[in-house]
Each structure stands twice: as structure tokens, then as C-alpha cells.
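Let me begin by handing over the structure; questions about it come next.
A protein chain is absent from this complex, but the other protein chains hold their places.
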């Protein structure tokens, strides 16, 4: 152990973080003594041998420091591998050499490891040296090795995003509205879950309540905001601009309440990883994926099989015709808003696990969702799901090739590319889009 | 594929329900025999995580923070100013920014920016009688003595380019309760006093002051870094209240005008600077982030106004043509990065990875960690930048995992709360 330095450190720390201004005044001379006086520079480090069997500290290694004026100072590493040498302070370079003959049997410098090491001295700040010993125990993965994990992460992200994309696509399909405020409904789910969870509700209960509240929020938004606006005969494009305003209101309101901090749920935030072949995953991830999958399948089946589902598709095809056929268009739209918001809210509460809860959680994913539904085909239900999986996978996989700061740009490139060659998307109906 | 997944997930969900929805992490032992990877944090993300995470999540993580830490007594004062405060990052630096400038104004016997700027080094450096509060220091000044203000954040000896020269960096370690305690401290002078460029000298005559010292705060209220604003803002408010309790500066109460520095999306900082300049401020305290500061500093110094930042650390400010009007309470990142590299080296790690938020702060700090650690003889096996606004960080963590480092330096802000769980999942960190 480094007795003296350790004692000094303790003293300094106590003095520094002790109590208020008196302590500060007391410390200051100690601080400046090292700077103004003749001073010493402490050279420290730790010898650790790393090979297949793991890492172990190396005792008894001799380290010699040649200071700027040519004098030599030596020290031997202690039982924990650490060593410490003090040399007089002088601006210049010092050279630190490890005596390889002093190392125990079987311990040697790693190939390419530097010895001696030179360091520049320009201040009394302590200097360290790192001698790299042993063969090393790193198990690096090649580019190809990382593909399965990236694929899994991509599918995971895509599946969760697909909930948001599905809602966006449903609302677009029935009302023609490109809803720029959809990301805020995603955030809504996460924020409510977080708030309830922090107040003590179990995460399952909090999530269920949040999903329910999200549906209610969607219903209310349609009933008291969008329906009156539709009644006024406001055009689809004007509604799109209104939705930008709504986005701004909601996002800043969330920020008003959360202050821009990143928050985490109180449960399941740090699950353990499990390994299956080349893929690491957590149980939580699988549960999230299962919930997403059940919802996606449920909604698509409901759209095919139930009365309301068929009515929804009729409205999406031709609202006027559906109305003459006796379908209550307003009720269908209200249902779509509720389901869309429920899906978005669930998307958000699931995203909250892996991306934490922040006021712009959903807003950051809005363009990803747009990319997903455009790639899949605007208004197409399965298109939104397939598009999300594709976009999610692309985002994660792209980081194997391009800098990860540009991963979202990859998805947006795909969006622009699809618009170029097949504007109706993979599964979109062939209709006039220009 | 889908059916299989449903089956698997359903089984898992059922087993979860059976065990009564307890926290999943307690249940099975990990399948990973892998070695321990140490995590190191920096000043942007070394905060008291407390009950935000399960006990033990951060146990053993180390972090470095330059400068001071607020004492309990000071925290009470901060909470009195803003009961909603959740953390206290840079609050002492913000407080010291105000007190130091007020002392410089007292020493200059003027509230005019350039006169105050000319006295900033005098009141913060030796020679002079040491004093540690505005009350003591202003008494000494009135008695005609020279002073050397040592604030809550440390000795604050400003060098010729307006950054602290002697500085101390605290080394901290987290315990099982996810809060950190000091374990060490490295103190020293960062480097020889730099020679300022001609454009870093105060130019032109100082305007006559109007007798009242007016502070403008330019701290983030909106945007990505808005959580950093409240503690700094509280620090400024506490300081201003203290000044006025002591009878003000130059015999007049000081005034505080608030402004929002945003974070560039949308870029409202220049507009807010205009607002502050219109309010005839003498001193602007802010901004919080290097990037935003760089976008408005030119405007502030061209208006001849003193700017002091509690928290910016980019080395770019060491050479910025600031006309001698820019000061900061934080050392340039060179020092912090050096101390972090030293800590990793002293802990015996040889192959480290750096995961960095891509911006002025992250790039500067990561660069200095990398330089110092490489110079010490170690290897930086991976440096990965991430965009703070990209949502999740699975891809970045995988890339780090592929390099299998002994230790990881995480350079960033609040998004660390998303990254650490990913590291745990990837088996790169498991607490102790």
C-alpha cells in the first residue's frame, strides 16, 4: 500500500470536501506548496499481468525513473502491483524503465509493449506509466461476428417502432392526416408509465394504465380537437401544419414538467444479459418483443375480422362511400385515433425501457416512423410493420459500416431511395401519388 | 420465426408472472463468464444516481470531477433558491463566477466590463490576502489590501487566458447506493502560464460605468441540456442574494437578468444575448456547453461585455480571440482527461475503450484522455462517438464489446443513464 501518499490524499480530501470556507483556506497552502516550491512529481502505475487465465497483479517488478537532470530513482511494485516513484520537479522529459529481469517467471512484456516509456514533465501533476504485461485476455469480435447481434437489435427496435408506425399509418389511412405530433403520443406513454412507476405503481400496472390513458388521450384529441377542425372543412395540408403546432405544444409541455432530464423506470431498467450463440439479450427484451408482436398481430387480425375493422378499411378506401353505406365515419375515426394512440403509447412505454424517458423520446423517432411507413407503403398496415423491421434493422446494421452518428441518416436515405424507385412503397396500393 | 419467438416469450412471461413480477435481474445467473470491465465517468455524468437505478448498479464505477463540490450547507441555500433542484452540477462554479466578478468590480471601483475584466486575475491570484467569502474579501479590498479569492470551487487562480491554472480534480467512486464518495484527488498546475494572443488582450478604453453591476445569466432552459440549467441558475441566484445582503457592489444592489441559452435547436442563444445586451448587463454568466458558447462568444466580446462560464471545458477557448473578456471556472479538458487517464493507469488497466458524446465537450475530453493514456504506454483499443439525439445506443455498445476492453471511459451527459444498462446487458459491466 502507498502509506504516505494515501495519508496525504486522505488529508487533502478531508480538507477539501470537509466543511465550507474554513477548510478551503486551510487547504490552499498545501495546494500551492507543490506548485511554487521546488516540488516533486510523483510517477505511479500498476503492474498487472493479463493472459488466458485472467488478470493478476505483479509484485516485485523494479521500475527506474531517469529524471530530467539524469538522476535515477527506483521503486519496486507492491503486492497489489502498484508502484510509486517521486522525482524532483523540473520541466523536461523523464524516462521510465521496467526491469524485465525483475519480473516473475512467466510474466513478460506484451509484444509491442513500450519499455522504456518517456513522459513530458510540464507541471507537478502526477504522471502515470502503463506497462502492458502478458499475452492479454481480450476476445475481440470481427465485423462478421457482430452481424447476428446487430440483426437481433435491429429486429427488436423495429418491432417496437412498428407499434408507433402502425398507429401513424392507421390515422393517415383513415383521415389522410400526416400527423407530425405522433411522436408526442409515443412520449406520452413513456411519461405516464414513468410517473406512475415512480409514485409506487408496479411497472405492469403502470404500463397498463399508461396504455389506457394513451388511448383516452387519443380519443379526446380526436373528439375535442381534430373532429371540430375537420368539421370546419380545413384541408388535409392545413391539418398537417396544425399537427406541427400540436407537436410543439406537447413537446414543450412535457419539457415544462420534466425539465429536460433523462429519467428511468424503477423496475427492469438494468436486466442481465443472457447469451444464446452469438446473441446477447435480456428477458425483458423478449417480453417487450412479445407484447409488441401480440399487439401488432391483434390489430391486423381485428382489421380483417371484426365489424369495426372492416368499417375502418372501408373508410380508408373511400370515406364518402362508406358514409353512404351507413357507416358512422366519425365513430370509426374516433376508434382509429384511440387504437393508434394506444399503440403509440405502448410503443413509448416499451421504448422507455431501452431508451429511458425524456421529453423528446418520441420526437426523435418520428422520422424513423415516417421512414418505416413510407418504405412499407403509406396507409398499408402490414407495410408499416415490415417497413419498421426493415428500417430498424438497417439502422442497427449500418453502424457496422458507417459512423454510428449517421445511423438515422441511413434510414432517411432508404426513405428517399424508396421514394425514387417505388414511391408507393413495398406494400402500398398502386394509386396516383403525384 | 415469429411463432417461435411468441412461444419463447410467452414461456418467459409466464415464468415472470409466476415469480410474482419481482425484478427480473435477481433471478438467473448470467451466462457470461467474462472478466470484469471497469467503467469510468467524467464530470458531465458523475452525478448522484441514487434510487434511479437498482441498488448496486453503479457500485464500483469511478468518476472524475474537476473543481469543487457543493457542501451540505451550500446545498441548503441552493434548495432555498430553487426547491425543485434534483442535482447540483456546476452550482458552486456558477456561484463563484458571480462572487469573483463582484470582487473584481469592487477592486476596479467600476462596474464597466473592461475595467472589471482587467481586475479578474488580480483578485483570484496571489499575491494578496487569502479570503473565502464576499464579506471577508470586500472588507480587505476596502481596507486597501490585495486579495486572493479562494472560492467554494477551489483556489481559482485564473491564468492569462482566463482559465483556472491551479486546479484540482477529484476522483470518486460509487457505492452500492449509486451515489459517489471521494476516493482521491489530484492537484497541480495544468501547464506553464500560456502566452495570450494579441486578440486575447483587452483593447480600447473602458466605458464609464453606470454604478450598478448588472449580471445576465445565459443558461439552458430549453433543449437537450436544459437539465443543467437549474442548478447553475440557483448558484447564480444564491450569489446575487448574498451580494445584496452584504450591501451590494460599489454601494448599489446588483441586478440579475435571466436568459435562455437553448442548445442550438433552434438557435436562440444569439437572440437571448441581444436581450441581455439590451438590458445593459455588465457580465454574462454562461453558457453551460462549449458548443453554444462558441456560437455567441464573438457577439458578446464584440459588444465589450465580460463573459464568465461556470462549466465550459473545450480547449478551443484557450486560443479564442476573446479580447481578454472571457473567463471560465473550469479547467480546460486537458487536465481532467489527464487525471482520468492516470486513474485508469493506476488501476492497472492497459486496453481501454472510450465511448464519447459527439460534441465540443466530448471530443475535447476524449481527445485528452486518449493522448494522456497513450503517452503513459497504454492502448486505446476503441473510440466510438455517438450522437446524443439518436435515441438508443445498442449499436455503439456492441462496437465497444467487439473490442473487449479492460475498462471503458464514458464521456457524456445525461444519456449515460441509457448507456450503462446497455453495458450491463452486453455483459460489459455487472456492478460488484
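Think of it as A and B in the order they're written, each chain with its own count starting at 1.
As a convention for this text, a residue touches a chain if its C-beta (ideal position, glycine included) is under 8 Å from a C-beta of that chain, and two chains touch if they have at least 3 such contacts.
In the analysis below, contacts and distances are computed from a predicted model.
Taken from the listed names "Peroxiredoxin family protein", "Branched-chain amino acid ABC transporter permease", "NAD(P)/FAD-dependent oxidoreductase" or "non-specific serine/threonine protein kinase", the protein name that UniProt assigns to the chain not shown is "Branched-chain amino acid ABC transporter permease". The chain that is not drawn here is touched, among residues B:150, B:260 or B:282, by B:260. Across A:44, A:82, A:128 or A:178, the residue that sits in touch with the chain not pictured is A:178.
Across the interface with the omitted chain, chain A contributes residues 178, 229, 232, 234-238, 240-242, 244-250, 252-253, 255-256, 367, 370-371, 374, 378, 403, 405-406, 408-409, 412-413, 415-416, 419-420, 423, 432-434. Although one chain is not displayed, chain B still touches it through residues 82-84, 219, 221-222, 226, 229-230, 233, 257-258, 260, 262-268, 270-271, 274-275, 277-279, 290-291, 294-296, 298-299, 302-303, 314, 316, 321, 358-360, 363, 385, 387.
Keep in mind that, in the parts below, only the chains that are shown with their structure count from here on.
With centres taken as mean Cα positions, chain B sits 22 Å from chain A.
Partner chain B is touched in their complex by these residues of chain A: 9, 12-13, 16-17, 19-22, 24-25, 28, 31-32, 34-35, 44-48, 50, 54-55, 57, 81-82, 91, 113-115, 117, 119-120, 122-133, 136-142, 145-146, 149-150, 153, 157, 202-204, 252, 255, 259-264, 266-275, 280-287, 289-290, 293-294, 351, 354-356, 358, 360-361, 364-365, 368, 395-396, 399, 403-405, 407-408.
Here chain B touches chain A in the complex through residues 2, 5-6, 8-10, 12-13, 16, 21, 23-25, 27-28, 30-32, 34-35, 51-54, 57, 68-69, 71, 73-74, 84, 86, 126, 130-133, 150-152, 154-155, 166, 168, 170, 182-192, 220, 222-227, 229-230, 335, 338-339, 341-342, 345-351, 358, 373, 375-379, 381, 384-387, 389-392, 394-396, 398-399, 401-406, 414-415, 417-418, 420-422, 424-427, 430, going by the rule given at the top.
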